[in-house]
Structure formats: structure tokens, C-alpha cells
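One structure is given below, represented as C-alpha cells, and several questions about it will come after.
Only one protein chain is missing; all other protein chains are in place.
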Amino acid sequence: MSGSGHHRNGELQARVNVLLALAEERGIVDREEIDRRIELLGSSVSPLNGALMVVRAWNDDAYRERLLDDAGAAAAELGVSGGGYSSDIRLHAVANTPEVHNVVVCTLCSCYPLAWLGPPPAWYKSEAYRSRVVRDPRGVLAEFGTTLPDATEVRVWDASAEARYMVVPMAPAGAADLSEDQQLDLVTRDCLIGVAVP
Amino acid sequence: MRETERSGARPAVGVGDRVRVRVLNPPGHNRAPSYVRGRTGVVVRAVGDGRFPDEAAAVGADARREESWTVAFAGTELWGPDAGPNDRVHVDLFETYLERA
Partner (left out) sequence: MAYANDVGGMHGFGDLPEEGHGFESVWEAQVFALNQACVAAGVYTLDEFRHTMERIPPAEYYAMPYYERWLYAVERLLP
């Protein structure tokens, strides 16, 4: 298992500083652009974007259809635009139903819809999660307190090419009586990954 | 949807096809997880095209582009009787990694 490396922060920061200086010297990227990219990840890009999309889908069948058909375009409709690496990377939304539960992983690295939802949690990047969720999804879900009926089909999505996945959870009973803000609170990051349900 | 036959011996695949992941062990970069190599599943979705990663890792941005497909595998096909009978794993695989089963 990879540790946190906190005790080596000084050494690692020094190594990064060398690269930042080199990148600036070569005209690839300056410090302001680095700071701008970090700022973007800390503010406008967050799981709230996914929650906004899910809640809109709960309340608007036509939007739900567009979300499941082309999630990138549906995100852009709400002012959420992915970006950062390459236009080849596309968002795809998969919907939970009474018969099917979805959960997302990347076993080969840690592909995640980061451009839309912000950086993934530490456990998502861990070998423990990536190795186990494809083999024993119900066991992993149970560790998050999510127990599914045996008859429910569990679909694990291993993002190994250009698609990045987010889960559209089902609205819980009574959600229609809640305000939109209350609905948004139900859709956590873990729901969007599929290890939890609202 | 069925792709037209491409160059070489590589078969095109389409949604609904039963496919097997080729057993390939290139020394370079490859995006077919080991746990699906040699296993059979069903194509459920066209992901779209992208730079073929095996090539892009070696020659960079000039790599050819290729389609990838989401293939659904039964848990029992991958892990045997220890898998849940209603578990499925969906893996996105570039066309080169696939052959018709």
C-alpha cells in the first residue's frame, strides 16, 4: 500500500520545484497557469456539479434522457464543462434502476470524471479498491454501508479507455417533496461513484 | 451498428456481438486489464474513438486513432463460482484487443 508520504513533503516539494522551474524556462507553463489550474480544481469543479445534474434528471425526464444520451453535453447545459487533458475524454452517465446498480472504478490507473467532479477520494485511487471492486463489488459496497438485494444486478464500470463514468442514483422515496437544495444534499460524491445510495 | 471491415486481419465488432479479449502480452503499454484477457463478453456500447494507447505511449500524438467498445462480462466468466451470479463487469476495450467469439 502506498503511504501518505507526509514525512517527506520537503524533499518531494523540492523535486517539484525543480520541474516547475524547468517547465517555465522552456515556455511550457508558468506558475500563474499552474496556480490557475489548481484553483479551478479547488473551486468550480466539484461533486456538486454531478449532484446538480442528477437532481435535474430526477425532476425533468427530458433532461434525464439527454444526460444518459450525452452526459458531456448535458453537463455543459448546466454550465459545467470538462477539460484539462484532451477532448477525447468523454463523460458517460449510467443510471441505477430497481433492477440495476452501477459502480465505477479504474483498475489500471485511477481514471475519474475529474474535469467535471473534481479530484477523486483517496480510497478510489487505492490498490485496495481497484483490485477488489471488480471481483467482489457487493463486499466493497457493504463496507460503505450499501447492501443490495441479491436479485439486483451489480454493474461495475472499469474505465480503461476514453470514457469517464458517473452514476445517476435513483431518487429516494419522498425526494419529490423536498426542495432542490435538500435534494442536492442527498447526492454525495460517493453516490456519484456508486458506493452509496441517497 | 456494425463497423466496416478494417485493414488487416482485425475483425470489426459492433453492439450485440459476442467477443473474446485477445490474449496479448506486449512488452509496452496496453489498456486491456489482465483479468479480461482470454475472456468472453458481449459488446454493449460504442465508446467512440481515441488515440490507440499502445501506440500513443511509444510514438506520442502521431498514433493512429481507433474505436473502443464497452464489453459486459459476467462475474462468473471472470472469477468463476466465487463471483456473485448477478454481478457484471463492463470494461472499455480498444478494437485491436477484441475478436469475435
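Letters are used for the chains, namely A and B, taken in the order the chains are written, and counting of residues starts over at 1 for each.
The rule is short, and it goes like this: a contact is a pair of C-beta atoms (placed from the backbone, for glycine too) under 8 Å apart; a residue touches a chain by one contact, two chains touch by 3 or more.
Bear in mind the structure is a predicted one, so any value in this text is a computation, not a measurement.
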Hidden-chain contact residue, picked from the options A:118, A:169 or A:194: A:118
Given A:76, A:95, A:108 or A:178, the one touching the chain that is not displayed: A:108
Among B:13, B:47 or B:78, residue touching the chain not depicted: B:78
Footprint left on chain A by the chain that the document does not show: 1-6, 9, 12-13, 15-16, 19-20, 22-23, 28-29, 33-35, 37-38, 41-42, 84-86, 107-110, 118-119, 121-123, 125-132, 134-135, 140, 143, 158
Chain B, residues in touch with the chain not shown (by the definition above): 25, 28-29, 33-35, 51, 53-54, 56-57, 60-61, 63, 78-79
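Please note the rule applied: only the chains that are shown with their structure count from here on.
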Separation of chain A from chain B, taking each centre as the mean of its C-alpha atoms, in whole Å: 23
List of chain A residues in touch with chain B within their complex: 88, 90, 92, 107-108, 134-138, 150-163
For the chain B and chain A complex, residues of the former touching the latter: 31-33, 35, 47-51, 53, 68, 70, 72, 75, 78-79, 82-84, 86-94
